[in-house]
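Let me begin by presenting the structure, written as structure tokens, before commenting on it.
Note that this is a trimmed complex: some chains were dropped, and none of the rest were shifted.
Letters A and B mark the chains in the order given here, with residues in each chain numbered from 1 onward.
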Amino acid sequence: MPVLPIWAYHFAPNVSHGTQKGMDMKRVAICGASGYSGMELTRLLARHPGVEVVAVASGRWSGQSVRERLGIPGPTGELRYQPTIDPATEVDATFFATPADASQELVPTWQREGQPVLIDLSNAYRADEGWVYGLAEYAREQVAATKQVANPGCYPTATQLGLLPLIRAGLLASGPIIVDAKSGVTGAGRKVSDTLLFNELADNHYPYRVGHHQHVPELERQLEREVIFTPHLIPARRGLLVSCYVPLQAGKSADDVRACLAERYAKEPLVNLAEPGDTVGIGSVAHTPTCRVAVGPTVKQGYARVFSSIDNLLKGAASQAVQNLNLSLGLPETQGLM
Amino acid sequence: MPVLPIWAYHFAPNVSHGTQKGMDMKRVAICGASGYSGMELTRLLARHPGVEVVAVASGRWSGQSVRERLGIPGPTGELRYQPTIDPATEVDATFFATPADASQELVPTWQREGQPVLIDLSNAYRADEGWVYGLAEYAREQVAATKQVANPGCYPTATQLGLLPLIRAGLLASGPIIVDAKSGVTGAGRKVSDTLLFNELADNHYPYRVGHHQHVPELERQLEREVIFTPHLIPARRGLLVSCYVPLQAGKSADDVRACLAERYAKEPLVNLAEPGDTVGIGSVAHTPTCRVAVGPTVKQGYARVFSSIDNLLKGAASQAVQNLNLSLGLPETQGLM
């Protein structure tokens, strides 16, 4: 008597959609729909009022319906997973929620004159000149003008949202930037591995890939600064926190740091700055498309602390991909996310 | 540097609502808005396209805004918690997410000729003849015809949804019905108690209130049968499973049980029957308004097993209260829930 996986049935299966989806819906396809990011993407897009999912691909679930696997009702639920999607399928956009090597195989088959918007969630194209690096809050115009968006990694998203305003405002001095990062276990993807078993992770916490995490080059390229980055696993399913230690220009205070972030994010719908004295926990951003940033109250030896937290599967992957879809297709940026 | 509570910021604070709420919105008030059920209710109603929340009461949070405490954007976020709500406030419905004794004090101040719909989530009025017991799937017409709805308890909701069809179809023989029930820790409410500390509950599991749980009389009244009921705590935040052992009439099989449930729930949007061979876990109903039911594949010594699982804070409290609101005000039953 197999149990349905924990991610299933987050929708009621027998219900017809309240919102009738309109005539000029954007058509989208999802490759890699059975990974954690692909599942979140499918859920978000099924609810998106401006989008119609027309194809989902997954080797693992080939032949099964989205309703059966994710419990999603309505037309998206009726779709069946295909082993692959024909690149000739008529769509406005295609997501690649696939590992980097799979993206590198698949994407070229979709590239052509008049291609749909391609949004890749792996790190295959983040350094590629033909692609826009889709950190949504910092690349709105470029994303709107391209057909190739490389969605940022989860750690780089949180770190950049915390540090970019400071770097651009010239608040940081030279000197090492330390980023001590912690992530829930879905950050490691949906591998069936000994180290991801409940009995190994519950009650545990440790650093991993110290000195050679794949996100470091991406982060340094984007920040245009070296970063001492160390990821750790925490015994939670989702959510990610980066604790950043940054050298300030002489005379700058924690209040200056906070003011800089406050000004930058005052009108951002999906980045939220903690009040002075408040802090940030992964529990308050899990299951949301929001990034929450906090600044430590003191400066010591010239260093300030900036904390930034997101849901690794949403702002760190699927919901940021939807932001990029919206930007790229001319829909309201947060449509389908609230 | 206090941390925001884990339930905060499940909305992005700076965003204006996409959906413009219309002119003929129903006006509702929430008493007891800072308990776990009251917070879920506030979240659901803030998103409900047919409802406008006009007042929220909480002694604990008096003076603070909904945005500050729950991170909810838009007009609901602007509301400030009041110590109490004037019963003369013009509303279509008022929720009481208060403990039973508080409900018994508050409700009478709202009762009058032409009163709004009163929906009480405590057990204060579940046995009261002037009230309709709002197990939504079994009381649609009565709820639509009353102004006083007693929202069922969490354990009784799951148990009745699993067993009522069998009792009504005459499938059950006499003989003891065993209900072994397990709940995540929010089932115990938002008390600051030694037994609800992380260090006491993590890695733990035990029965509690054995032989004298407050839900037993409610359950037996509704089922019109005696029940041997034993609740247990599980180290999870939310979700509830009842494992029911029921005596069948001679000659009846597990397939008969399944067929009976399948027929009853074929068209129910919020009750979902597991496929033969599948089972049910709290992980797949948590954060949903859905009840999921499964039937064990065998009958032994005349007994069948029926499993029923809900989110204790949603179908076991807040989302069922919204179902009752919708039924009572003539809105589509699942509006605001999908």
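Just so it is clear, a residue touches a chain if its C-beta (ideal position, glycine included) is under 8 Å from a C-beta of that chain, and two chains touch if they have at least 3 such contacts.
These numbers come from a predicted model, not from an experiment.
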| item | value |
| --- | --- |
| Full complex stoichiometry in copies [only 2 chains shown in place] | 4 |
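Operating definition for what follows: only the chains that are shown with their structure count from here on.
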| item | value |
| --- | --- |
| Centroid distance [mean C-alpha coordinates] between chain B and chain A, Å | 33 |
| Interface residues, chain B side, partner chain A - complex | 1-15, 17-18, 71, 73, 203, 266-270, 272, 274, 277-281, 283-285, 287-290, 292, 294, 296-297, 332, 334-335, 337-338 |
